[in-house]
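The other protein chains are all here in position, but one chain of the complex has been omitted.
Per-chain numbering from 1; labels A, B and C assigned in written order.
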């Protein structure tokens, strides 16, 4: 009921606050006998980490992690996995001035309204620090998916008004990790960097869009009606901090097309049934059809500004707020591994769920 | 696991196929002692019904319904509610030619891939007929919400390329039910009608966008992390047939803004804490803040065309398909009550879930 | 949350009141492509039916049923199954005198306390009539299990103080359905019948014990910690009307033994690992070990008496109550198929759940 768990067969529960001792995750339902790829967990955590470039927050999180349950001799035992990621470089003093202020477009006011009191330090449970736990779980989900040939690659397709030109099939995903923005096009990446730098200098922030491609999913994953594969992806993506929109396949643009333009015609390529176009985004009736699954997630500009803002405190008094601490001028580069992680969690769950489908 | 249930405290399970005897819904968790508003159920079902205008399918569904469990002397008893809606005017013969064809951009191929066989008549379980059950459940959810002062009003904000001008605060929602398109602006409604008619004449279809406004939600509904209010709305909306995208508040457009433009500044209006703008769409950190909640859902053009299309059958042989039966040239007008229903189900669930929050 | 659903992968939700139009059940998660054995459903419903002998209630329920969703051409499609069982021979007049009385040891007072009002006719939702829905679901679960070689056989092992002599391995289960008591020993059956008849003549009732044997379950079903196979069986059995106790394997008697007496020694029979004794009841650490699973369920005497009793009404006034209607002097013979059904539901669920265990 309380919302800290995601998934049914592959069930992820996160815990921990940004300024408590740890953030962590319990994964129940990870199949037994699977080798834990600690390098992949490390790699994905380092992609999410602040301080990796000038474009993102300069907080120094080490993102070292420890698996404290569920693994024996390097393999999963079938018991719940527990991963903890200690919080280092915590400076609660940075937040002392926020003790009773409601920061604009943060969760301060709503948490206070809901719970009657709150942990104001760095957003507490609402902090994006929580996504480190998701990334750890996502790396484990990726290991499950590997066996099925499923691969997940996300990238930044837009920052502010700057858009990566062309279609995803024309992009070179191998470039994504070669620039600080995680854009699959180097020239666009430069423009995005300039845009982020300009915002940072003004103490301002910019939003953007993450694109995610999932290839190798066989036909048949996803459940009908409420747990459609794209509905679960939508929930997973919208649960990420600062997400404002989700679309898959043709998305919002598809709603401007006619049916005769939009329908994906089936054909037989000699080996299997394919579609000539893929406006469906690899999912029909909520179930994968074997084509690429792709979707986009819109992120708002980060709410913490290094500028003065008016706001209200817990007593309802209007006050002035000045940004302090070390924050991201643009969350997009660091959102890429989080989007991948949540996609992996959804797909691993549906891979397992699908095992019970046929008699 | 199998995806036919939505919600935790207010738990909705639908069942039934388009060409079976009924579609129906079980609602577990409806509070006891609530009067059942059968008029509201009727009203919403009639708004969803085909045949209500020339713009939509001419199938004649009566959408009479029967509550067969959970009500005594007109009030809920706390037992699960069961509502069945008999399928009338079923013409399975209309689908005989589809017995082994995979219709483009339908669920035929994916269901066959997943389950190994399928009920081809009218889409079976994947048919939008299933939404009648959701609408019945939504009407009951609306009754729960009424007590809290929450009101849900959806409308068609775009059809094909035709957009309702202005901001939702300038629209006259009282007009929504006064034109066949369910557009809150009469002049735009005329243009939309023309657009749909034009498509219909060509045997083609058009998509569009439904806008939904939820007013009166107090601060504090929604759960943190995975069950954020907007994440649950996203899943609910994306689970509706033909949905391709979801955005709330500033949405995709918000991702092009800077933080200093996008932040919603808090102020005290003398009675309560408000925000001067509402790019947040009434939800911050996944929890309602007392402002209007609003979101948009993109729908693709209907996949069934009254045109010839190529496709493949279950043997993998390429065949020609010709549209038959009675289908919608545009699903948008009928999607409005479905969007409202799913919003009501999410909100009723979170209203109840929130009751366990404080000690 | 509201308690009308059981199971995770094989998920059963019942609905309907004893004096409403139907009782029914939704089964979500039944694997696709399975033939529906309507004869088995009929057979098990007829074993549960009142009126089958003088030993049980003389109400005449036909227990005809209709599958209104999830089946096409005699096979499951993977969509939720919906089964309804119309209530016939409903005589609400029999209950008019109970409109505001709280019958002793019934659910009248607690339902009223919880919900604020209630459907007094025949117990409403609390009526044992609800078990007809369980039996229908159980018959479908048995069909799933058949493939795995699992067989479930329950019988009446005790009525009042009369006990079936010997160990279950000495009983002849083929006799169970050959006497009205469902006792696997004909001489004991006669004594039990006499005991029930004696109670009936006095307007009194008697309790007893159902024994259940599950054979053919392979090693590995069940989940550790909270969802141990015997813990789920315990919940399933205790959820049956009038159940007061559950024990498996050595049970309460085992708690009087020493470890050296109680331990089941493993040996290798040449084909597989077995245990020489089976005090474990086929389950170790919550997971099946391949031996017979067996357990006992204690049922209290039926609370409805054909005698005068004192009680209190909704106004808190003390009143006299006289039994009317047609009730069971002993519920045990009719509980046998209900115990089997709940066992089948638990086992089918864990069979499916176990499919996701290994990488």
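Heads up, the rule we're going with is that contacts are C-beta pairs under 8 Å (C-beta built on N, C-alpha and C of every residue); 3 or more make two chains touch, one makes a residue touch a chain.
All figures in this text were calculated on a predicted structure; none of them were measured in a lab.
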item	value
Residue of C:74, C:149 or C:224 touching the missing chain in the full complex	C:224
Contacting the left-out chain in the complete assembly, out of C:51, C:104 or C:216	C:104
Candidates C:30, C:132 or C:305 - the one touching the absent chain	C:305
Hidden-chain contact residue, picked from the options B:52, B:215, B:307 or B:357	B:357
Contacts of chain B with the absent chain, listed as residue ranges	1, 8-9, 29, 31-34, 76, 78-79, 144, 147, 224, 352-353, 355-359
Chain A residues touching the omitted chain (full complex)	1-5, 8-9, 11, 13-17, 20-24, 26, 28-29, 32-33, 66, 68-70, 72, 75, 77-82, 84, 111, 114-119, 124-125, 352
Where the unshown chain meets chain C, residue by residue	1-6, 8-9, 14, 102, 104-107, 109-111, 113-116, 125-126, 130, 158, 160-161, 199, 202, 204-209, 219-228, 230-239, 244-252, 254-268, 273, 275, 279-281, 283-290, 298-305, 307, 309-312, 316-318, 353-354, 356-358
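Keep in mind that, in the parts below, only the chains that are shown with their structure count from here on.
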item	value
CA centroid of chain A to CA centroid of chain C, Å	46
Centre-of-Cα separation between chain B and chain A, whole angstrom	26
Approximate Å spacing (C-alpha centroids) for the pair chain B, chain C	39
Sites on chain B at which at least two other chains make contact	1-5, 8-9, 14, 111, 114-116, 125
